[in-house]
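Dropping the structure in here first, questions after.
For this depiction, one protein chain was excluded, whereas all remaining protein chains were kept in their positions.
Going by the order they are written in, the chains are A and B; count residues from 1 in each one.
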Amino acid sequence: MSPERSANMDVEMVRAALAAAVPGCQVEIIANSRPAAQHSLLVDAEHAVAIAEFLRDDAALRLDYCSNVTGIDWPMKDGGGYLEAVYHLYSMEKKHGPLVLRLRTLDRVAAVHLPSLAPVWRSAELQEREIFDLFGIQFDGHPDLRRLLMWEGFAGHPMRRDYVEPDDYEYEPTAHETVLQKAQQHQREAER
Amino acid sequence: MTSMTTAELERQQAEMGFDDGASHLLEVSMGPQHPSTHGVFRMDVVLDGERIVKLKPVFGYLHRNHEKIAESETYLGSMPYTDRLDYLCSLTNNWGYALAVERLAGITVPERAEYLRVIVAELTRLQNHACLIGFLLQDMGASGTPLMYAFRERETILDLFESLTGARMMCNYLRFGGCRVDATPEWLRQAQQAVEAFPKFLDEYEQLLTGNEILVARTQGVGLLPKDMAVQAGITGPTLRASGINYDVRKVDGYGIYDRFAFRVPLGEHGDVFDRYMIRLLEMRESIAILRQALREIPAGPVQDARTKLRGFRPKPGEAYARIESPKGELGFYLVSDGSANPYRYRVRPPSLINLTVLEEMCLGRNVADVVVTLGSIDIVMGEVDR
Partner (left out) sequence: MRGILAVDAQLKTELQRQGIFATTLQELYNWGRKNSLWPLNFGLACCAIEMIASTMARYDLARFGAEVFRPSPRQADLMIVAGTVTKKMAPQVVRLYNQMPEPKYVIAMGACAISGGPFKQGYNVLKGIDRFIPVDVYIPGCPPRPEALIDALLTLQKKIDAQTLTGPNQPRCADAAAPSEFLVPQFGAHDLEPPQNPAVWHPPLVQIAPAQPVAATQSTAGAHES
């Protein structure tokens, strides 16, 4: 693998700095065994905004650039499962990164609220809207939380693992297995 | 041409503060079918005369579920889909994805393949920037000529892509651990020729455009993007550098073998449309420098890592985020593996979408015609915006 000029962040160091700067915050390191070794920090929702502001403004870290914000649906984990928002932070000033932040909801149905980090990093604005649209995480404090990609009045969150897609394959003479199975199902119904 | 129901429209109008018929404000839906909006992009604008009072981009008209489909595809099976993200730059998209998989599984890339990647990526950058300037001028009303010049050059580069990869646009050329096929010496010679001919085109282009009074009048001081706002909003690529921030992922990360190349990062000063136009021209000249060096130094050897199993590829559980400097900006791929043959989560960080975050601020108080030019200078492709 090619050498990276901007090295990954030392998550232990960041956690220590956070513990000192944001009293009471709970930060857990999620190790990543892959060669990329991008370990992430699981932070508690309550202190997330304070943590984000510290990471952005701290003179040594200066993570002023929030590159990627995305959601992940984990329906099988911890009983009822949870939704996760992942933030990849870099510093344009110091030219280091990424630092990976994770936030988790309590479950997938009712307690799907997370604090929005869009007031801290404007670049999260559209991406959090996208997560709200496709995964259904409610970002509290987001300036304009509407659906981004699907239309208003659309029901459900299509990127969730258990989303059932509209069945609109009437006929598909195709080699694609899942499509073919649906088409055969239709044909059986039509024959009946 | 709005798709809203009347009730929705009324509610929105009430929010905007003009619910009575006596208001002098006018709501116009620019797009999704509009000759200037680069595909199916829509902006809901509120106008006071010609002046923009409010502008809300509306997305999703090309949301074709790339990320969802990738969850049921194999890792290799997603490669052709990346071609169709930013469909002007299929090869850089390939690279971003290949890089993410390589980070995820710890795959090394042979030397010659690294050089080929740089060559095809920089050729992609050349044709993207040339087309962008053509489209920008088209948006300004220069109907035809600049775009025709740009497409003439694009065709010579597409010929190269076609003879190397078999396709003009959807090249599907990179593989994790290398490239799909090797380039012949004849191809490298043709590439050399195309590269050597390119500065002449740039000179011609600049002579035609850069000093042009109309272009200067339409672009200078238009669509201003201040430095701090650009960083805050996560703007990347030429649009960011036009605002004077020195941040090029090729330099910062030095991914691939970019740290071996001598090239400069052009920076703007004002962050207006003119700077963004000039950045593209200057970047093309730097790309030519990179291409010359790459074509000179390319070593012999294999183009695919022999230990990498492309079919039946199952990376161990974990995740990786990799990013490259695509012609549009920072293109990132985030992969989460659960150890199966399909990615558990596959995410594209689309520069085109995030670069639109502050479009409203860049356009407020300007005329409708300036919106079109500002949007054109940001360089978006809807395939990537909506995915």
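Everything that follows uses one rule, which is that contacts are C-beta pairs under 8 Å (C-beta built on N, C-alpha and C of every residue); 3 or more make two chains touch, one makes a residue touch a chain.
Since this is a predicted model, take the numbers as computed values, not measurements.
Touching the chain that is not shown, out of A:Ala17, A:Ala45 or A:Ala183: A:Ala183 (per the contact rule at the top). Annotation for chain B: contacts to the undisplayed chain at residues 1, 3, 32-35, 39-40, 60-66, 68-69, 72, 80-81, 84, 87-88, 147-148, 151-152, 154-155, 168-170, 382-383, 386.
Against the chain not displayed here, chain A makes contact via residues 149-156, 158, 163, 165-166, 168-174, 176, 178-181, 183-184, 186-188, 191-192.
Just so it is clear, only the chains that are shown with their structure count from here on.
For the pair chain A and chain B, the distance between mean C-alpha positions equals 23 Å. Interface of chain A with chain B (complex): residues 1-6, 32-36, 38, 64-68, 70, 72, 86, 88, 92, 95, 98, 100, 121-127, 147-152, 158-159, 178. On the side of chain B, the complex with chain A involves touching residues 3-4, 8, 59-60, 63, 65, 67-68, 72, 102-109, 114, 229, 231-235, 245, 247, 252-257, 259, 315-323, 330, 332, 334, 336-337, 344-345, 347, 349, 353-354, 356-358, 386.
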